[in-house]
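Yeah, one chain of the complex is gone here, protein chain that is, but the others are all in their spots.
Let's look at chain A:
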Amino acid sequence: VAKTSLTSPPWPEVKLPDPVEEAKYHAEVVQKVNKMIATGQYGRLFAVVHFASKQWKITSEDLIMMDNVLEAECGDRIRMEKVLLVGADDFTLIGRPLLGKDLVRVEATVIEKTESWPKINMRFWKRHNYQRKKIITNPQTVLRINTIEIFPCLV
């Protein structure tokens, strides 16, 4: 039968690769990455961590400032548990949505607990003799990320 414009659907045909072959390939890749982690062939690790209702992209030895109070004294070591992504130069581990606690370990220390610079909140309605001025200082906490470690327990 002759091919017309309506024989095949107008969207491009999508073919997925063979599931068996794909499973083999996936297992191979996972083994390779596991070996790399076990032998320690990665340079600097970066992680995406969900902390204080924000997501941060962190590496070791960098500073983070949160705009709220943390119930820990200065000098306390903290382990951040909600890790979304960990990556190095050659591989990345993407969590769905979080990575396991036995896979990544992110340690941080509380360095400083201060207040922010005085921010000015002003409201003014013209011709109504209404103005209010308020000075707000938010409490802030500064954390230093000490280490990010990964362990070779990929399946």
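Some notes on this structure:
Methods note: a residue touches a chain if its C-beta (ideal position, glycine included) is under 8 Å from a C-beta of that chain, and two chains touch if they have at least 3 such contacts; residues count from 1.
One rule holds in what follows: contacts and distances are computed from a predicted model.
Chain not shown in the complex: UniProt lists it as "Large ribosomal subunit protein bL20m", one of "AP complex subunit sigma", "Large ribosomal subunit protein bL20m", "Serine/threonine-protein phosphatase 2A 55 kDa regulatory subunit B" or "Radial spoke head protein 9 homolog".
Screening A:I37, A:M66, A:L85 or A:I150 against the full complex identifies A:L85 as the residue touching the chain left out.
Checked against the full complex, the candidates A:V1, A:V20 or A:V155 give a single residue touching the omitted chain, namely A:V1.
On the side of chain A, the interface with the absent chain consists of residues 1, 11, 14, 16, 46, 48, 55, 57, 84-85, 87, 89, 92, 94-97, 119-124, 131, 133, using the contact rule stated above.
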